[in-house]
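Missing here is one protein chain; the remaining ones are kept as they sit in the complex.
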Amino acid sequence: MSATRYTYLGPEGTFTEAALRTLPEAATRELVPMVSVPAALDAVRAGEAAGALVPIENSVEGGVTATLDELAKGEPLMIYREVLLPIAFALLVRPGTELSGVKTVTGHPVAQPQVRNWLAAHLPDAVWESSASNADGARLVQEGRYDAAFAGVFAAATYGLHPLVTDIHDAANAETRFVLVGRPGRPAARTGADKTSVVIWLDDDHPGALLELLQEFAVRGVNLMRIESRPTGQGIGNYCFSADAEGHITDRRVGEALMGLKRISPQVRFLGSYPRAGVSPDEVGPVRAGTSDRAFTDASDWLTRCLDGRF
Amino acid sequence: MSATRYTYLGPEGTFTEAALRTLPEAATRELVPMVSVPAALDAVRAGEAAGALVPIENSVEGGVTATLDELAKGEPLMIYREVLLPIAFALLVRPGTELSGVKTVTGHPVAQPQVRNWLAAHLPDAVWESSASNADGARLVQEGRYDAAFAGVFAAATYGLHPLVTDIHDAANAETRFVLVGRPGRPAARTGADKTSVVIWLDDDHPGALLELLQEFAVRGVNLMRIESRPTGQGIGNYCFSADAEGHITDRRVGEALMGLKRISPQVRFLGSYPRAGVSPDEVGPVRAGTSDRAFTDASDWLTRCLDGRF
Amino acid sequence: MSATRYTYLGPEGTFTEAALRTLPEAATRELVPMVSVPAALDAVRAGEAAGALVPIENSVEGGVTATLDELAKGEPLMIYREVLLPIAFALLVRPGTELSGVKTVTGHPVAQPQVRNWLAAHLPDAVWESSASNADGARLVQEGRYDAAFAGVFAAATYGLHPLVTDIHDAANAETRFVLVGRPGRPAARTGADKTSVVIWLDDDHPGALLELLQEFAVRGVNLMRIESRPTGQGIGNYCFSADAEGHITDRRVGEALMGLKRISPQVRFLGSYPRAGVSPDEVGPVRAGTSDRAFTDASDWLTRCLDGRF
Partner (left out) sequence: MSATRYTYLGPEGTFTEAALRTLPEAATRELVPMVSVPAALDAVRAGEAAGALVPIENSVEGGVTATLDELAKGEPLMIYREVLLPIAFALLVRPGTELSGVKTVTGHPVAQPQVRNWLAAHLPDAVWESSASNADGARLVQEGRYDAAFAGVFAAATYGLHPLVTDIHDAANAETRFVLVGRPGRPAARTGADKTSVVIWLDDDHPGALLELLQEFAVRGVNLMRIESRPTGQGIGNYCFSADAEGHITDRRVGEALMGLKRISPQVRFLGSYPRAGVSPDEVGPVRAGTSDRAFTDASDWLTRCLDGRF
């Protein structure tokens, strides 16, 4: 039944599955791996799944363009949760294989730059060939096509492999951010440590448009946490911007900034307000003076008094 | 009875009286000249007059600081109307005086720079002495103390004088702006060609405060027509700003800008929204894209749909 | 000889004379009182004086418009020094007069709001009449026309009067700023606690022009200390702005901001860089990161390397 089904970017044994399993509700859902981000999201659009977990940003590789573009186009979807997962690879081998016996290695192309230095230091002569996913690489090792695969350590059991080396990652702090996407509905409840995602199209041929977009946030004291340009598909030089802002749509400063964007942009798509992963409300700093809900309410009351001539 | 009484900056025969008489309702009011701007306004504050007409800006001399400061301080007042009056002087003499017989001239100190060139060309040897007002100068001519006074041509009859020369003004386009001030009440109705006046205090020691103030207007597409700094009386370097913006407080873009100012400023005083003198609604250009009331309403509806998850 | 002559806003005994006498070089100059600010400045323009001391700003009354306008128009002049003088009045009477005998008082119109409260408390029944200057008021008391005059205590000796009460000032921190003006020449040397004055005309009908003007300063981290609009004389709605900025024209950030203003404005008039009165260099805070002369030089060196392809 769709209400109990979550799709995710498969196959089994990927980091996405590991991220999904960190969500408490995952325990009571049917988790279905899909071959691609569009496939995972289309299952949600079609009502065949209640949600889909997909990667959206990697601290080494940047935005996951398939996810950014799928959320920007087609039938609207919304983000309800985010998950941050540290990314560390294990070198998975068939039981009995030793490091000296590893001549060929595989993994997802995205994994390659994250293990390049480790490979150069420990397996300088090994030949790398890319596979369709880290989990797929593990399967190909199981089948004997390669000697070793870089994948999450959790993939070892699925494919009957042995984690010969663990915690491999060239960059410190490597992590991937995933989002749980569903059909449009009421945003996740405000927690005090929230994030609001939006896609904003700019007017062509209006040089200052990006600056004006940022000023709609800045003048209300709303901090941007991420902004990425994406092509609109209308030719080079035509972009939309995918952005995450601090705060929740029910925060007055965020709501007013969103309305400002709506007014100046040819198109704005609200992608949801949801809790920030890894940040508790008491870790969030104070808002800029004059931008609290209280300040907005006081100003609104004052305007009403002005309209009545009561000061 | 106070409801039928208007005070104005006197004495009789000043440009202020002439400006007041351009208002249709002046015909049915008791018009009372006062010795100073504070006196005219205090009569309103005390409930002894329904309104006061006072000069606020002169195209040659600039802002009338007594008016700006009175409106910024003390018990609140509001502006309900403005009047623009072209300023041209007549040279008033006792009947029978000829130009060659004018050895001494008088007038308000403010008049002097506006007739300086004319004097140099036509009465190079005449001695100027200032009087307390242009009308007062006319009275002193009547009394025989000076040979001629610069004043409005309308002052001739009041003082039994003859306008020997008329339409004297060094600067082209010399005009004075007057405002009709009353106790706080509902603002004048929106006409489509309106102006909103406000006084805004800035945070001390916050270098970017004026820029932020202007951005509250700019981000909502509200044009400023006038902005003047005034000392707060707290020592050199402490200012407030008196400003006129295009539009009416009931225009959504103006209302939101005012609330923005209220939130970022230690103090804001709303001085009224009122029709622009000399401009009809069809002479007012279109507002910037995305700042019409319709654009605000659409954005507000959109935000409501976002909050409900209906796109 | 003109090189040894300084004019000032007279007559003798004014606060302007007192301010002028605080300058060490005044001791070796011939100090000549003039009847008005334009007269004092025209003597400099004509080469009849090496400098003129005139008031430019009062913490209670605001900018001295005669000075602001004279500096903005006509043949260029430059500011080389500023003087800050606390403003406190003495009640000057003929020897023998007691407070109970004071029925009429006089003083410059500007003095009146600064002693209003004191008058209400101590001489509620005294009649005020304005005089052309505070010193002129003292002279009229000497001549017996009024019982008492508000003036600087230093005027007592000049006019043979007795300071019955001293240190009268309604506002705390009342002070006036004076500037020493000369013909254009090399600016005063940089001290590290400097101020740069400028007059900037705005494009008509360009609503964002003031914002752009402020951004030329802001983007280079130059703080504005004062900005005042003045009418251009071309009709209501046409303004230029008189501004003081922190720093010296030889500071790279100030020079670049001035050039930015010059490029975007129809007209800019440089009025000088000179030491800030009452502030020593070690009281001046650090400049914003990235706006020191060192940062400018480093960036310039880097650009040169970029042009050469040497990184």
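Just a few scattered comments:
Order of writing sets the labels: A, B and C. Residues in every chain begin at 1.
Here, a contact is a pair of C-beta atoms (placed from the backbone, for glycine too) under 8 Å apart; a residue touches a chain by one contact, two chains touch by 3 or more.
This one's a predicted model, so the numbers in the text were calculated from it and none came from an experiment.
Considering the complete complex, the chain that is not shown touches A, C.
Residue A:A171 is the one among A:A171, A:A189 or A:A289 that touches the chain not shown. Of the candidate positions A:L23, A:A39, A:A126 or A:L210, contact with the unshown chain belongs to A:L210. Touching the missing chain, out of A:S229, A:T250 or A:S300, is residue A:S229. In the full complex, chain A contacts the hidden chain through residues 57-63, 65, 84, 130, 132, 171-173, 175, 177, 207-208, 210-211, 214-215, 218, 223-231, 233-239. Against the chain not displayed here, chain C makes contact via residues 76, 78, 184-187, 212, 215-216, 219-220, 249-250, 255-256, 258-260, 262-264, 268-270, 289-291, 295-296, 298-300, 302-303, 306-311.
Methods note: only the chains that are shown with their structure count from here on.
Set against the C-alpha centre of chain B, every other chain centre is closer than that of A. Centre-to-centre separation between chain A and chain C, using Cα means, comes to 59 Å. Per-chain Cα centroids separate chain B from chain C by 26 Å.
One simple way to say how far apart two chains are is to compare their mean CA positions; for chain A and chain B this gives 57 Å. Contact with two or more other chains is made by no residue of chain C.
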